[in-house]
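Structure in structure tokens, see below.
Heads up, one of the protein chains got dropped from this complex, but the rest are sitting where they should.
In order of appearance the chains are A and B, and numbering begins at 1 in each one.
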Amino acid sequence: MLLFPSSYRVSQSSVLATTGLIIVRSDGIFVMVKFYQLKIYLGIRAASLSVGVGILLGGCQPSILDSKGPIGAAENNILLIASIIMLAIIVPTMIATVVFAWWYRESNSKARYRPDWAFSGRIELVVWSVPFLTILFLGGIAWISAHELDPAVPIPSDKKTLQVQVVSLDWKWLFIYPEQRVASVNQLVVPANTPVQFHLTSSSVWNSFFVPGLGSMIYTMRGMVTRLNLLADREGDHFGLSTHFSGDGFSDMNFTLKSVSSEAFDAWVASARGLSATLDKAAYGELAKQSIADKPRTFSGIDPELFQQIVDQTVPPGPGPHQSSDGASQGVRPKGGS
Amino acid sequence: MTDALALQPQARVRTDPNHLGHHARAGEGHAKATGRGTGGPSSKRIIVGYGFWIFLLSDIVMFAAFFSAYAVLQTGTAGGPTGAELFDLQNVALETGFLLISSFVCGVAGLALAAKRHLIFQAGMALTFLFGAAFLLLEAREFLDLVDRGAGPTRSAFLSAFFTLVGCHGLHVSAGLLWLLTMMAQVATKGIRPEILRRVLCFSLFWHALDIVWVAVFTVVYLMGSIA
Partner (left out) sequence: MLGKLTWDAIPLSQPVPLIASGVVGLVILGVLSWIVFGGHLPYLWREWITSVDHKRIGVMYCILALVMLIRGFSDAILMRSQQALAYQSPGYLPPEHYDQIFSAHGTIMIFFGAMPFIIGLMNFVVPLQLGVRDVAFPTLNSVSFWLTATGALLVNVSLVIGEFARTGWWPSPPLSEITYSPGVGVDYYLWAIQISGVGTLMSGVNLVTTILKMRAPGMSYLRMPMFCWTSLASNLLIVAAFPILTATLAMLILDRYLGFHFFTDEAGGNSMMFMNLFWAWGHPEVYILALPAYGIFSEVISTFSGKPLFAYRSMVGATMAIFVLAFMVWLHHFFTMGAGGDVNGIFAVTSMIIAVPTGVKIFDWLFTMYGGRIRLTTPMLWSLAFMITFVVGGATGVLLAIPTADFVLHNSMFLVAHFHNVMVSAVLFGAFAGYTYWFPKAFGFRLDEWWGKTAFWFSVAGYVIVFTPFYVLGLMGMTRRMQHYDVDGWRPWILIAGFGVIVMLVGVICQIVQLVVSIRRRESLRDVTGDPWDGRSLEWATSSPPPVFNFAVMPRVEGEEAYWAIKQRAREQARLRDEPDYEPVEMPLNSPTGFICAFFSTLIGFAMIWHIWWLALVGLAGAFATFVVFAWRDRVEYEIPAASVARINRANRATRAQALEHAERRAA
């Protein structure tokens, strides 16, 4: 089952000459659904679904349905298929409920009252098998996609994969580029069309790394490394956030993923190397204290062992809140006002 | 018309076209077997015993959660001592022996109560207490010894799980001993009444169940921990 193309190129959809349900999306992409078998031919330009949700395009507006990467696009297709199938079951049910309630209301003398009709083998057979077959089909999709789109599965590409190490701190994100020997806080710069492999951990409490415009999220947990693979297929800015509640500063734990051309990426790395402070253990210790750092900044001179030390817990964990008398965490005031 | 209907009182009772099995049919309601629940509510003794069994099953589920935590954290020794280094199997054998004997004597006490032999009952319960207390003393000594050796529950996750699992069982035994004394006092002051008999039944179920849990504990924790 092909859920996303093995070579990431634009391919025009070709319609299989088989029977089945053809769904045409507003942007003209054909999705063929053949019962028991699913083949999806993707086009890159997955424009917004006009289903009346009013999603804004462009800029930094996050949107899952308007994904700018193959992982997200594949996940959207699964969402779409599953939604259509479930709607096909629940909409008739909802209509039938209203119709039955209306037709068989007490004041309707035309309706036939059947007070002893309480069983029908045929209906039971249908009623058990329709949900069961649906679930069988969706279960198949779930099983296969859980393997193909597992966050740890690398994205095939002819470009070299960029390695990024992610550490979630209270309440900011640290992105370490081990091969480029730079690091960045709250700003993730990646070259477009290049697969990025993330290794993620946390300095203290759990968080969850998520860029809605690109695809899957994954937890970050101290003492453990989780893996994620994403790809941004074009240049642009993306909104990133944490999706696992991590304390009082949680709402400010946003970052920007900037997808740029490879030249711009190289230029950024060079400037980070040149002008930035070093990220050694002491600097990391300062960073790990509870704060809401809203200014993206960069570091150079990364200790190559730093990430592993964070994972192995040979650097101290992010300290907890400094308790003031009223129980409020010190130094945590939300952005956007006093 | 009324007569006809009176002769066939079941005429309008909706008969079940998909009747399965040999349970009470329409109009039966006279089955004697309370096991199938068609003879009306069971006797109080059965209800109390059954309810207590359900409670014991829930308690075993709680132990199961502690067992699963132990299984997960078994390898989390954090560079500290492992089970093989710490467990004194002789002590465990002694503890097991005491608990088993106390269970046996508890059974004797139960039989004595049923036969209305007060003295034997009280003696049996006293012995149950003694052996149970001996078990607890050995366990407490083991715990204190471990703490002294720097292998207390805060040393590592494995030790936290060990102390909690074995300690939970010990807490249940302690509560049981308290219950035991209460039952001895009840029988002594109030004699043998139906509700007191039911309570002693529940107590002995509890005590034997603790024994079963102990078998699981020493197998999973001590025996398997010593081999690993």
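Side notes on the structure shown:
Criterion: contacts are C-beta pairs under 8 Å (C-beta built on N, C-alpha and C of every residue); 3 or more make two chains touch, one makes a residue touch a chain.
No experiment lies behind these values; they were computed from the predicted model shown.
The omitted chain makes contact with just one of the residues A:Ile141, A:Ala264 or A:Ala283: A:Ile141. Not every partner is drawn; the one left out touches chain A at residues 53-56, 60-65, 72, 74-75, 78-79, 82-83, 86-87, 89-90, 93-94, 96-98, 100-101, 104-106, 111-120, 123-124, 127-128, 130-132, 135, 138-139, 141-143, 145-153, 204-206, 208, 210, 212-213, 215-219, 221-224, 226-227, 239, 241-251, 254, 313, 317, 319-321, 323, 325-329, 332-338. Hidden from this view is one chain, which touches chain B at 2, 5-6, 9-10, 12-16, 18, 20, 23-24, 26-30, 36-42, 46-48, 50-51, 54-55, 57-59, 61-62, 64-66, 68-69, 72-73, 75-78, 80, 153-161, 163-164, 178, 182, 186, 189-190, 195, 199.
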